[in-house]
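Here's the structure we're looking at; comments come further down.
Note that one protein chain of the assembly has been removed; the remaining protein chains are unaltered in position.
Letters A and B mark the chains in the order given here, with residues in each chain numbered from 1 onward.
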Amino acid sequence: MAEVTYNWPENHKARLIGKRVSRLDGMEKSTGAAKYTYDINLPKQLVVRALGCPHAHCRVISVDASATEKVPGVVLVHLIKAPKPGDEPVEIRADGTLLVAVAAETEAIAAEGVSKLKVKYELLESFVADHDLQAAEAKKRTKKAGGGIELDEAIGEPGDDDDEEEWEEQKVQQLFAQSKYVVEGNYGIDTITHCCLEPHGSTLHWDGDRLKVNHSTQNVSRTDDGYADALKISADEVDVHCEYIGGGFGSKFKPDYWGIAAAEIAKQTGRPIKFLLTRDQELKIGGNRPSGFIDVKLGADENGVVQVWDSHHWGTSGFNGSTVSVGNFPYVFRPKNWRRRATGIITDNEPSVAWRAPNHPQACAITQTAYDDLAAKMQADSLDIFLRNLENIDSPEKSLVYAEQLRIGADLIDWRKHWHLHGKGKRRGSVVEGLGIGIHKWGGTANSSNCLLKIHPDGGVESYCGTQDLGTGTRTICAMVLAETLGLPIEAVKVNIGSSTYPFSGASGGSTTVGAVSESHRRAAQEVLAQLFDLVAKRLEVPAEKLEASNGNISVVGYSDKSMSWKQACSLIGIQPLEVTSIYKRGDDSPLSSSNVAGCQMARVAVDTDTGVVKIIKMVAVQDMGLVMNRKTAESQIYGALIMSIAAALFEQRINDPKTGAFINSELDSYRLPRLGDTGELVVHFHEPENERARGVIGLGEPPAISGGAAIANAVCNATGVRVPTLPLTPKRVLDALRTAKG
Amino acid sequence: MKNFEYAQPTTEDEAVALLTEPKKDTAVLAGGTDLVGLMKRMVVTADRVVNISEIKSLQQVERDDNGSVWIGAAVCLGDFLDNRHTDQYPSTKQVIQGISSIQLQSQGTLVGELLRRPNCWYFREGHGLLADSGRMVNEGDNRYHAILGNRGPARFVNASRLAPSLITLGAQVRIIGPEKDEEQILELADLYRTPAADSELENVLQPGQFVTHVIIPTHGDRLTAAYEVRQGEGPDQPLAAAAVSIDVVAGTVQNASIVLGQVAPTPWIAREAAQLLCGKEVTEESAAMVGHQAVSGAMPLSQNEYKIQLAQVAVKRAVLKAAGYDTGGLDTPMPLEPTVSPSLETHIA
Partner (left out) sequence: MGASQSDARDVATCLNLIPDSYTFIPVDLGNCCAHLFHRLEPDGFIMSQQSSQGVSRRGFLKGSGAAVAVSTVVSSTEAEAAAPGLQVVSGETSITLKVNGKSMTAKVEPRTTLLDVLRYQFDLTGAKPVSLGGSSGASTVLIGGKAVMASTTLALAVAGKEVTTCESLGGDAVPAAFVEHDAQQCGFCTPGFVVAVRAFLNKYPNATEEQIRAGLNGNICRCGTYANILQAVVSLVKGNSNG
């Protein structure tokens, strides 16, 4: 067999790739046939509910479960983070931390059992004011989180006698003194929670010494390790399954301690266990995205090109106290001179976990707002200022891409027609409108992925891959790639994903999945097809390289009469199926995938200056992504990302009680999310210049979820002429900012 | 949820008998959109739940001989919306449309909405209506709490979105129990009270009593409107609200009623503001002045001063809207018209 050259079909030949293909499991999802972890009912299962700690910071002294144990139907009380009688108290650092689990015959009984637990707490002082750097310093709740400085080479180096910091300070101040425009501002974005609609958890049972887990996970292939480590068994004794997952957004990679508790309870009771978090627990401990607040000073030349950036930012990721990564400040833009510093705030909250494009949306929202304020200060068009500053960005090779994307975005939102200087728009009653921009970047390198592909002598095609479908449409992508490559209709391939018993595939995090499965499935299909071509070539007495698979046939290029049907061709295989396992390792050089995208988003908003209510009129997303796999689901990713940006920009925030630290809006009636009527008109544009397709597949999940917040914040500033510093831009914050501006 | 006894009476008498069983903590169930959630949170821990939605006499919207419209306690919001008898109450319909949830409209009842328990997060977390005599709210996060009527320990805001408009319409409620055959007709405004002690509720209902009907008098030519300041669309709690009802004769307001919502532990009746409007023409200026007057007694907590502005604007806009003027704010959504015109009397299924 000749060595296979991996490639994608040319555009004009592709039947499925790059087209609009409906997701294969859409009907199952729409009609309730799709079974999620929460939906799986095992015979004789017990349902577990746990007591979440009602205090943000305390010690758990003791637990009295006697009343719980008397509730008919309660089978087991299991301590999670609580002391056994006689043990030392357990310190708890976050509201909602699971203390004691109750396994019972029904959910209602388990919940009743939890309500009857009597726990003694010793309350400790809590701190949750993550926005308040001074208060945090006074309470010794801060932690250095990195920083650095880079000055233009022309400025030189400190002399041997110079104190380095003093010298730097002097140079930075000189740069500001030379700047035509200096902008100082503070900006922020609150902590939000992942709020997966399917809460974190598992439905599991022991089959002898084997642990069989249905787990709501973004990491089907590697969650078994987490279970195995904690339970001191071997990973090969754990099977993890997840056919469908009800949202993850970066928070579902591990068994979590309640998954381990579920396995322990299953062991002790000898019964299957269903243990998923309650809604408030999901918000409290299921995952949160760190907040970010910043003091910025920037200096720009007469053209509005930023020459010096100086910032200090802080925020919280909970009790471990780190903050948004300092590496991305300012975001995308990279002036020649910058100094930046970060401080983590230690609060009594659950530590943050990755959230769709970790660090980027916050960095974007609290730095590109400063660039927009420069435009406001200069009485300039924000679009011009963004364009001019493309001369200093962290990936200079992308300057032209951003410029082109900004031009397209501006056309789509009708920038010229609607633009006015900040605060100078027409007022209709109390309503003003405004425009804003944000730009973003992402890597999106394909993750490692292996695929086992079987071609049966009867023509049947089935694939196995331990990947998962977060809602991206992974399953559909796998089928599209196989069907395209083998020249078959999409219904002819049977795709199997969602089990750790299948070949390894990387976790879905960082926009790596579509690239990963495209790599593994294309490779497997091309390899298997090469083997099949060898058999067909022999039979038809033609060279294998003259063969092509299309329309359910394998035919000789140029000789339409010389062909075999797929089925006939497969009958040549013999009695055993053809099997190929492809292996793709992340980082391997490949013609099929690559990385690094740009993107811009623009927002047009209306602000009611009497009520502070902000409405989205229109948002535009311009996004490159290399080779578009499924135009339909790719579009959905971007729509969804825009809506998530609207959520974080206008609605979502974790609210901690300032006195007790409790997370007080942890139910969906108080944790506000946008609804269908809140989203305005959304426009998605795939940026596909001529060479784009040749870049291969690049992940799409994260990039469009980054810059919408900055775009909305800038649009509100453009509308009102007043910067509302912190997202979400609630009516209260808008009115407060307008009032402060009035003086 | 704690376990409880369940009963499903078919008559009002049965309901009263079931609700007055000695030593039983009872709760009335209709749509369940509020009660069931509160029971799951163990904020309500009734020994017995009495489902009144199968009582025939409570399932109808009908007009009496005086022209008043009687809305039974089992009538859902959507049925109110679709009923011809209620066309004379556009302000109430505007609010129901604003809830814009097909589920709440067909499951939630009008009477249940009027008696929705407060959304105060301290109350819903089980700290009681007064949450440590108001201290938790004062020292905590009070961005959505009361700006008026908050000088006692109660700081929550009344949760009903429909009460302001219905009070401006002069609605009454029929209450029965706790004794058999005991019945009273009360002004809707008097149903509410500001609790001063932990033992008190946000309404005057005694154990064993329940509201069977809302009675809305005929409304003649009065102009009515409601305006809610909402952060977003849908069933989430508005930030401030107002409803007005005015008589305009020859361009001049003769009578006015103004009630604010989401600002106080009760629907807040702005009598002086209403008086101020009388004798005036509705203009942008007079509406603004009335809005200003309506919040003149407001006393903000640490984080909710912005609500004074919102309440003021809500009043102003409700007045303008009632008089048929543009509110000057963000557009309100178009009303929905069902295709099949509903029958004269609507029965719930």
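Things to note:
By our rule, contacts are C-beta pairs under 8 Å (C-beta built on N, C-alpha and C of every residue); 3 or more make two chains touch, one makes a residue touch a chain.
These numbers were taken from a predicted model, which means no experiment stands behind them.
For the chain excluded from display, the touched partners among the shown chains of the whole complex are A, B.
From the set A:Leu16, A:Val119, A:Cys196 or A:Ala549, the residue in touch with the chain omitted from the display is A:Cys196, counting the whole complex. Annotation: of A:Tyr121, A:Phe504, A:Tyr639 or A:Phe686, A:Tyr639 touches the absent chain (contact as defined above). When the missing chain is restored to the complex, the residue among A:Pro361, A:Gly471, A:Pro703 or A:Gly721 that touches it is A:Gly471.
For subunit A, the residues touching the chain absent from view are 22-23, 25-27, 29-36, 38-39, 41, 106-108, 195-198, 244-249, 278-280, 470-473, 632-633, 635-637, 639-644, 647, 667-669, 673-677, 679, 682. By the touch rule set out above, subunit B reaches the unshown chain at residues 1-15, 17-18, 29, 31-34, 36-41, 48-49, 51, 53-57, 60, 62, 64-66, 68, 76, 78, 97, 100-104, 106-107, 174, 180-181, 183, 185, 215, 233-236, 333-334, 336-339, 345, 349.
Operating definition for what follows: only the chains that are shown with their structure count from here on.
Centroid to centroid, with C-alpha atoms defining each point, subunit A and subunit B lie 41 Å apart.
By the touch rule above, subunit B contacts subunit A in their complex via residues 1-3, 37, 40, 42, 100, 119, 121-122, 124-125, 136, 139-141, 143, 229-234, 236-237, 239, 303-304, 306, 309-310, 313, 326-330, 333.
Of all the residues in subunit A, the ones that touch subunit B in their complex are 108, 111-112, 115, 428-431, 606, 608, 610-613, 615, 650-651, 655-660, 662, 664-665, 667, 669-670, 672, 674-678, 730-732, 735-736.
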